[in-house]
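A single protein chain has been omitted from the complex, and every remaining protein chain is retained in its original position.
All chains are identified by letter, namely A, B and C, in their written order; residue positions are counted from 1 within each chain.
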Amino acid sequence: MNKIHDIAKKYFNKEVTDRDRAIFEAGISLGALFHQFLGIPLPKNKKLINNIEDTIKNSISTQPYVKSVEVKIDYNQLKDVKNIYDYSVLNGENLEVEIITNYGDVTIHSRLKYIKELDFPLMYIEKIDD
Amino acid sequence: MNKIHDIAKKYFNKEVTDRDRAIFEAGISLGALFHQFLGIPLPKNKKLINNIEDTIKNSISTQPYVKSVEVKIDYNQLKDVKNIYDYSVLNGENLEVEIITNYGDVTIHSRLKYIKELDFPLMYIEKIDD
Amino acid sequence: MNKIHDIAKKYFNKEVTDRDRAIFEAGISLGALFHQFLGIPLPKNKKLINNIEDTIKNSISTQPYVKSVEVKIDYNQLKDVKNIYDYSVLNGENLEVEIITNYGDVTIHSRLKYIKELDFPLMYIEKIDD
Partner (left out) sequence: MNKIHDIAKKYFNKEVTDRDRAIFEAGISLGALFHQFLGIPLPKNKKLINNIEDTIKNSISTQPYVKSVEVKIDYNQLKDVKNIYDYSVLNGENLEVEIITNYGDVTIHSRLKYIKELDFPLMYIEKIDD
């Protein structure tokens, strides 16, 4: 682990701090999560939605320096299935994510959340522990 | 349901049979599944892999005329995680899928499977019940 | 080419006709196209949109038995960029696609188009030449 950590570090500029790195990894995982899972068809079923939330969490938790991931799909926004063409897909409005990344002594709490006044799924840094 | 079914049908050529339609929907769902989930990071953990298989199954089962979906990720192909950069992603070699679609009186069993002699994740029709 | 064609054919049920196969391949490519490119950020610039349409066309044309692909992104639906968060992404409403597949003597014209009365990006078979 330490060896591989050092190999990767060689590619980063020498001025990059642990804080920079923890923030960079947070951005990567938020961008990856959103563009990987965007568009998946969603069943209107609470148990199945929980299962999908867990999958996104477990998949993204595999990425480097990710300490934890929480995923919430807004069940209330999902369409009531009145016919076979009437289902929702994962999008920027029904998804909320919290990712905690850690590098060295720095821990970053970041979030993806749809912000109404921006009409945009904003990714932002909530907290820096350094 | 019947009403929406008829509205959609208007857009199809009049010569399209139930068999044509069941096959078309099978192709759509196989293509959708593969290109939607390709590239997701995979943890080396049997329980979590089962959870991911269920998510893919439940998500794609939401699509029109899909009767059932079975998903198998080949656990033995997943990298042993020796370091943080050492994880697998879903690809054409470690994924196998069976989708059963139904339209009218026709049921189609279709499959996605990596075929060694083609070096290709082939999508094919295994069985037609009409 | 013929050899590989025969190897793949072994996996298909013997009852599968050229018509079945051309339809199956149409479904695969429509499903693949939609779920692969869904969510890409779109600049409000006609030349760049044409370039993106060409990329989708050229990428999907690489798939087996695809004879031609036409892609149209509805420029009029794209948001006027008033601020940095104000851009559109490719979705089921602003995309229209025609794919022509060919297998043996059968040619299939298929389409993806947003249908207002279904509120759904419908994939359908327009024409069968056999």
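Keep in mind that, in the parts below, a residue touches a chain if its C-beta (ideal position, glycine included) is under 8 Å from a C-beta of that chain, and two chains touch if they have at least 3 such contacts.
Everything numeric here is computed off the predicted structure, so don't read it as measured data.
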Hidden partner chain, touching residue among A:23, A:56 or A:71: A:23
Interface with the undisplayed chain - residues on chain C: 1, 3-5, 8, 36-37, 39-43, 45, 48, 51-52, 54-55, 58-65, 83-87
Hidden partner chain, residues of chain B it touches: 35, 38-39, 85-86, 118-120, 122
Residue ranges of chain A at the interface with the undisplayed chain: 4, 7-8, 11-13, 15-16, 19-21, 23-36, 110-111, 113, 115, 117-118, 122-128
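Here is the rule we use: only the chains that are shown with their structure count from here on.
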Computed distance of Cα centres, chain B from chain A, in Å: 25
Rounded Å distance between chain B and chain C, as computed from the means of their C-alpha atoms: 17
Residue numbers of chain A (touch at least two other chains): 39, 85-86
